[in-house]
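Take a look at this one; I'll ask things after.
Take a look at chain A:
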Amino acid sequence: MPFEVTMPRLGWSMEVGTLGAWLKQDGDPVEAGDLLFSVEGDKATQEVEALESGILRIPPNSPPPGRELPVGTVLAYILQPGEIAPFEGPSAARDTLPEPPPVATGPAQPPERTVRSRRDQPAISPRARRAAGELGVDWSALQGSGRSGRIVERDVRQAAREAPARLSPLARRVAGRLGVDVEQLAAAAPGRRLRREDVEAAASPAPLSGVRRLVAERMAASAHTAAAVTLTSEADATELVRLRAQLKADAQPVPAYTDLLAKLVARALTEHPDLNAHLEGEAIVQSSAVNIGIAVDTERGLLVPVLRDVQAKPLRQVAAESAALVERARGGSISPDDLRGGTFTITNLGMYDIDAFTPIINLPECAVLGVGRIVPKQVVVDAGAERLAIRHMAFLSLTFDHRLVDGAPAARFLQRVKQYVEMPYLWLVE
Partner candidate 1 sequence: MTHSPDVPRDRLLALYRTMLLIRRCEEQLVRLYAAGAIRGGCHTYIGEEAVATGVCAQLRADDAVFSTHRGHGHALAKGIPPAELVAELLGKATGCSGGRGGSMHLFKPEVGFMGSSGIVGPCITLAAGAGYTARLQRTDRVSVAFFGDGAVNNAAFHEGINMAAAWQLPVLFVCENNLYATEVPFAKATRNPSVAGRAAAYGLPGEEVDGNDVMAVYAAAGEAVSRARSGGGPTLLECKTYRHRAHSEGQREAGYRTAEEINAWKARCPITRFRQRLLQDFGAAAADLDAIEAEVRDLVQEAVRFAEQSPRPDPATAADHLYSEEDGDRA
Partner candidate 2 sequence: MRELTFVEAAREGLAEEMARDPRVFVVGEGIGARGGNFNTTVGLFDLYGEERLRDTPVSERGFTALCTGAAVTGSRPVVDFMFIDFLVDAFGDLFNQTAKLQWMSGGRLKMPIVLRGCVGVASQFGPHHSGNYYPFFLHVPGFRVVMPTTPADAKGLLKTAIRCDDPVLFLEHKNLLNLKGSVPDGEHLVPLGQAVVARRGDGVTIVAIAYMVREALRAAEQLAAEGVDAEVIDPRTLAPLDLDCILESVHKTGRLLVVDEDYAPCGAASEIATQVMERGFDDLDAPVRRLNGAFIPAPYSEALGQGLVPDAAAIARAVRDLLAE
């Protein structure tokens, strides 16, 4: 018979004791005399020794330390070889209650049956199985709420609702690029694993919205309304390149080519004000201020924030403002005011290795300058002397609205811009 380790009476009047701590562990071999546990009695803590040798077995439901217990409460057992702790014997096995029979529903009873499934998987109804397939739910791990544990439809739908949406890495990237709200998409397809196709489907064919629609409307209006003509002129930008390089050595921010061009163009526009005009009803109105819109490519589409009074601002200020505008545009915090009031637009596709192109006029403006890449080329610098040199060349593409401006004035303007590009020090001439 296993020896019972009990709460001892440590004083003749002790009726209860508080178990302090076990000094041996379940399964430890103990010798008679070993200290097993401590007891907090009325007066002091006392350690209690084993009265038998053997293996100490502490039941899982043995009273925990800190509990006040009557003297004589069984705390553990010490087993001899071959003995089994009472809490682990066959008599300790819990009875399982048999399943209640199906409710009698009428004279003809269906035969009682237990739900058996193939291959030890839980049983699942055909409808639930289909739902699991549609929702991408792994039903083999579900608990069924149907009779005998059958997985039924509601179990599958519940699991789908609770499962977070999973995106593939590619899907996540694509969602970011297309501006698809991942959380919204996930909520619409609970538990489903979302792939790139799902994201793309969510993004498109979305109808035109927001920026895209606006751009589309304006481009179409421009293409259908203006009498657009594009003039191209190849400028020798070597000096400009040199100028920028010198400016780089100076304090921040470094003006971008676009900033430099903005200043050059602004100067040219003050000399050729008819290119700084717009149509108001039937009248052509020239602006005194040169507000230059800079075309910016953002995730949401093309935005054209406007640099105001470029003709009046020093280059560095223009550079700083343009940098700020570009940042706001790309960050999505551009305001409508930032986008209004332009009198001329510059669009630079040089960074994409574009040479020349036919930019679309940003109505109601009457002209737009497209800037291509600056590329070293072999050019004739002295035809008479048949001298060649490597120069940094760049195409300037000016689209103008022939309704407002004729070809010659436009050409003259472009020529002036070209001159400024080739001889930037002309600025010094106010």
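Criterion: a contact is a pair of C-beta atoms (placed from the backbone, for glycine too) under 8 Å apart; a residue touches a chain by one contact, two chains touch by 3 or more; residues count from 1.
Basis for inclusion: all candidates are chains of the complex that A comes from, given by their letters.
Just so we're clear, the structure is a prediction, and the values are computed from it rather than from any experiment.
**Student:** Pick the candidate that touches chain A in this complex from 1 or 2.
**Tutor:** Candidate touching chain A in this assembly: 2.
**Student:** Help me check something: in the complex, which residues belonging to chain A touch candidate 2?
**Tutor:** Per the touch definition, chain A meets candidate 2 at residues 102-108, 110, 125-130, 146-147, 150, 152-153.
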